[in-house]
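Left out: one protein chain. Kept in place: all the others.
Labels run A, B and C following the written order; every chain starts at residue 1.
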Amino acid sequence: MESVIRYTDEPELNKPVLIEGLPGVGNVGKVVADFMADQLGAKHFATVISKHFPPQILIDPSGIAIPATNELYYLKDVGESHLDIIFLLGDFQAVTPDGQFAVCNELMDEVFLKHDVSTVFTLGGYGTGQIVETPRVLGAATDMETKNKLEPYGVSFVPGEPAAGIVGASGVLLGLAQFHGIEGACIMGETSGYFVDYKSACYVLDVMEKLFGVKFDRSDLELKCQQIEELAEKVRTYEASKNKDNLGYIG
Amino acid sequence: MESVIRYTDEPELNKPVLIEGLPGVGNVGKVVADFMADQLGAKHFATVISKHFPPQILIDPSGIAIPATNELYYLKDVGESHLDIIFLLGDFQAVTPDGQFAVCNELMDEVFLKHDVSTVFTLGGYGTGQIVETPRVLGAATDMETKNKLEPYGVSFVPGEPAAGIVGASGVLLGLAQFHGIEGACIMGETSGYFVDYKSACYVLDVMEKLFGVKFDRSDLELKCQQIEELAEKVRTYEASKNKDNLGYIG
Amino acid sequence: MESVIRYTDEPELNKPVLIEGLPGVGNVGKVVADFMADQLGAKHFATVISKHFPPQILIDPSGIAIPATNELYYLKDVGESHLDIIFLLGDFQAVTPDGQFAVCNELMDEVFLKHDVSTVFTLGGYGTGQIVETPRVLGAATDMETKNKLEPYGVSFVPGEPAAGIVGASGVLLGLAQFHGIEGACIMGETSGYFVDYKSACYVLDVMEKLFGVKFDRSDLELKCQQIEELAEKVRTYEASKNKDNLGYIG
Partner (left out) sequence: MESVIRYTDEPELNKPVLIEGLPGVGNVGKVVADFMADQLGAKHFATVISKHFPPQILIDPSGIAIPATNELYYLKDVGESHLDIIFLLGDFQAVTPDGQFAVCNELMDEVFLKHDVSTVFTLGGYGTGQIVETPRVLGAATDMETKNKLEPYGVSFVPGEPAAGIVGASGVLLGLAQFHGIEGACIMGETSGYFVDYKSACYVLDVMEKLFGVKFDRSDLELKCQQIEELAEKVRTYEASKNKDNLGYIG
């Protein structure tokens, strides 16, 4: 095995939904998944290390080592949906293309198929380079049925977006789900990609709330959303004034 | 295993011929193989994913995920040859040199040897950088006997062409066939390499028709060939006028 | 296996402490570990070769080949601590990121866990780019308890140092120790990183002496420390005069 999994618990789950929220564009998926797992009190059940993660440790302010890992958490009987959930969280993705596949494939074989995962949601950001007032939530699905189920929840399937497809764990895991006949989708919050986008994460959270029949206390998140909004406003103002100056110069 | 194979069918084949048509120079091999499989009604029997394919999914206009895969199809009792065929098709090749070998070697071990493949034809384009009126069909064979069998069918074996040998799946699979004592050849349509060359594909199809004793309905393909012809004509005209202008400038 | 281990001995060890001293910043860790193993008369018990080490041999002055290896040594009942020690020594680290993990992980599985290692100390240098009078000894630990045990021995845990974390075998092995629930720390001597820092090594040796209740005969080492001190003094003088000249120029 190219990855090593250490279990801290052995949950009995009933056809759980997998939610993947690893770092990515605007860290949108990570913010959403970390938030959900935290708010809903998800329990840790495994740590994953891998030759494909960066060969290093970080150090927290107390001087304690933080190795490069992914972490697995679970929840049973969530909200009105009564669904079980497995969360794939972490601060790292694999550093090479084949490493991306290797890690996701081993997790699929060793954990997700073993726990009879019924649906796979990979969360991410759709980077546009632009700051938008109202980020859309876009999707890519394993099949038409899943697409039709998600559209009423606010997920838009827009031809040609994202044009470049989906790279990394969010794409690979969805492809593996489809390969194994498991339904699922990548759900992406539109984002500039310039900063950690808490605002875009909020829009994706709207979809998650509907999917699982839960309501989150968003106070912390909303503070961060507001900070992002102010930052975005400053950028928009600055850009606008720059253009005015440019017109002046030409005039 | 570095690749994962999921079977959708378990065909019983009698010493089938393997035809490989993955993306390559001018996509000549891919056009030929996709066309043959489609026209002859080949049946799907396996999907292959691999750590060596790009770690991404593409998305079709409906919003459905297209992972990076190779696909295997089969036919029984084809045309007057009555041969069985396995098609290796797809939109992707492995992204690294060792990945190229790994994928082909695993397919050879897990699928082709298990199905007792008797002959291997890898199809491709021979990129010359020039647009030619009448593309030749060139070959490289595992042994003299196979070369002698193919020459009457219109495959030319020209010393020094291709000078650089054959790189990628078409080369690796042929080398593996030779290694396992299986006869075969790489059959290449001469092409500029600038665009998907339907015209070159037609000349390779001529050889395929003779080899398998079939006649294809080429209406769709011929429309595309004509479009390529018009495009090539435009390029030739433009190049010619450029040269005239240059002479004028010097004069 | 990506590494090959050849045993020259089969020591029976009682919950040994692992000390890793492979090449790194200022080679501080390597100097300390090589010195300790030599002074305490450690016995060789295994040689490790790996596809991840550079594919070459060096040649000693007699014309004898020196392949790329790591070496394992052991000691029983050391000093007043009465601890057993395993030393991981060598002139090479793995040349790729995933190779780093692979080598350390295989050693952890095949050797360290099998010998019931109780504590892991990875030794290294903390490169600052500056030559300091009195190098500090910094640490990163697997857990708070270990941190608290080490501080009285002269190991400083300073928030934000090292800011970039710890890369390579020293970081990976510590992360693996933590992953397997083994306590440990990376102990780093502050160093400029410009040369083999025997002086910084001396300060780390102070900690080792206390940890294991031994006293080393440092005569050889002190000669080298003095040489480093003179070299450092020359550099400081040169830098100072350069600055004076600069001030003169501006003045």
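The rule is short, and it goes like this: a residue touches a chain if its C-beta (ideal position, glycine included) is under 8 Å from a C-beta of that chain, and two chains touch if they have at least 3 such contacts.
Remember, it's a predicted structure, so these values are computed and weren't measured experimentally.
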| item | value |
| --- | --- |
| Left-out chain, listing which of the shown chains it touches | B, C |
| From B:Pro54, B:Pro135 or B:Gly168, residue that would touch the chain that is not displayed | B:Gly168 |
| Touch criterion as defined above, residue of B:Asp143, B:Glu222 or B:Glu239 at the omitted chain | B:Asp143 |
| Residue of B:Ala102, B:Val117, B:Met208 or B:Cys225 in touch with the missing chain, whole complex considered | B:Ala102 |
| Subunit C residues that touch the omitted chain in the full complex | 2, 4, 6, 47, 49-59, 61-69, 95-96, 99 |
| Where the missing chain touches subunit B, by residue | 97-102, 105, 139-144, 147, 157-160, 162, 165-168, 171-172, 174-176, 178-180, 186 |
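Convention: only the chains that are shown with their structure count from here on.
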| item | value |
| --- | --- |
| Arrangement of touching chains [line / ring / star / complete / other] | line |
| Interface sides of subunit A and subunit C: same vs different residues, half threshold | different |
| Reference subunit C; chain at largest CA-centroid distance | B |
| Centroid spacing, where centroids are CA-atom means, of subunit A and subunit C in whole angstrom | 39 |
| Euclidean distance of C-alpha centroids - subunit B vs subunit C, Å | 55 |
| Per-residue multi-chain contacts in subunit C, two or more chains | none |
